[in-house]
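Remarks on the structure that follows.
Only a single protein chain was left out; the remaining protein chains are all shown in position.
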C-alpha cells in the first residue's frame, strides 16, 4: 500500500509497462512520502471491444468523438 | 464518469456487448441526467472457474442451486 | 451475477439511485437475457476531490474543460 | 454478498482455486454468520509482468526483495 | 499479494473485521501455500441503499426475495 490499479487499452509493450510502473511509483513516493517498497501497481489490459464511451465500443467506428488512451 | 464496470461470465458475443453498452449508457443518461459522452462502461469477462457461489466454482456441478448470469 | 459497479460523483438522491438500479438491471436483462434476480448493482459515491481528470481534481477550478457526471 | 475479489499471480491450478473458494467461503460464514449461499468469490489471475512492487515488475529480477504470492 | 477485497454490508464490528481478516488470511495460506505476510485484505463497507439486487435497493422492502449478507 498504496496500491494502484491501472486500466488501459491492451497492446502496451513490456517496456512501456516497466516504465509506467517505475514512473507511477516514483510519483507516489514524491507526493506521499512513502517508501517505494510500499507501492504496488497492477495493470489491467482492456480490449477496445470491452471499453465503451458514450455507449459505443471503442473498437467500433466512433459515433462519439475519437478516443485515445 | 460515471464509470460502470460489468463483471459477467465470459462468452458474450460482440453484439451482446454492443447492445449492453448502449443500454447501460442510455439507462444512466435517463436516471442521472448526464450526457452520454460522460458515461464509460468496461466489461470484465469472468470464466466460470473463476467465479464461485456458496464455495463452489460455477464450472463445477452445483452443490448449490444452479447459477445463471 | 452479472455484477455492476457504478462510480459516480457523490450527491445523488436515494430516488436517483433507486431509478438507476432499476434501469441498469432492466438494461442488463434485455441485453443478456438473464433473469433480474441474477443482477447486482453497487454504487460508489466518489467525492469530487477524489476524482481527477487531466491531473486536476474535479473539485478544483478546471485547468481542463469542465466535467459533468 | 458478501463478495470477495482475489487478485493473485496467474498459474494456480483449478484444484487450488476450488480449495481457495471453499476455504474463503467457510471463513466468511464463520466470521460473519452469513449463509454460504450469500458468498461470492471471484478470482483475477494477474501475470507477473502486470504486477509491480517498488516500481519493478514482478517478472523482472528484483531490485527490490523477492516477492512471493 | 495475494490481495483480497471484501464488499459487504456496512455495520460489522471491529471484532468481526478482525476475525474475518484473520480467517481469510489463514484460508489463503492453507489453499495457496503463501506466507501470511504476503496476504492483504481490504474491507469495503457498502450501505444497503448502495447495493441493489434484482433492481431493488437492499434498503427497500424486497420486491425480490430477502437478501442476507
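Chains here go by letter, A, B, C, D and E, matching the order in which they are written, and residues are numbered from 1 within each.
Keep in mind that, in the parts below, a contact is a pair of C-beta atoms (placed from the backbone, for glycine too) under 8 Å apart; a residue touches a chain by one contact, two chains touch by 3 or more.
In this text, all values refer to a predicted model and were calculated from it rather than measured experimentally.
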Chain E, residues in touch with the chain not shown (by the definition above): 14, 17-18, 21-22, 24-26, 36-37, 39-45
Residues from chain C at the interface with the omitted partner, ascending: 7, 46, 49-57, 59-60, 64-65
Contacts of chain A with the absent chain, listed as residue ranges: 1-9, 12, 16, 19-20, 23-24, 26-28, 30-32, 34-35, 38, 46, 51, 67-69
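Criterion: only the chains that are shown with their structure count from here on.
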Chain pair among C-E, B-C or A-B whose interface repeats that of D-E, sharing over half of the contact pairs by residue number: B-C
Between the pairs B-C and A-E, the one where more C-beta pairs touch: B-C
Distance between chain centroids, defined by C-alpha means - chain A, chain C (Å): 20
Centre-to-centre distance between chain D and chain C (centres being mean Cα positions), rounded to whole Å: 26
Residue list for chain A, restricted to those that touch at least two other chains: 40
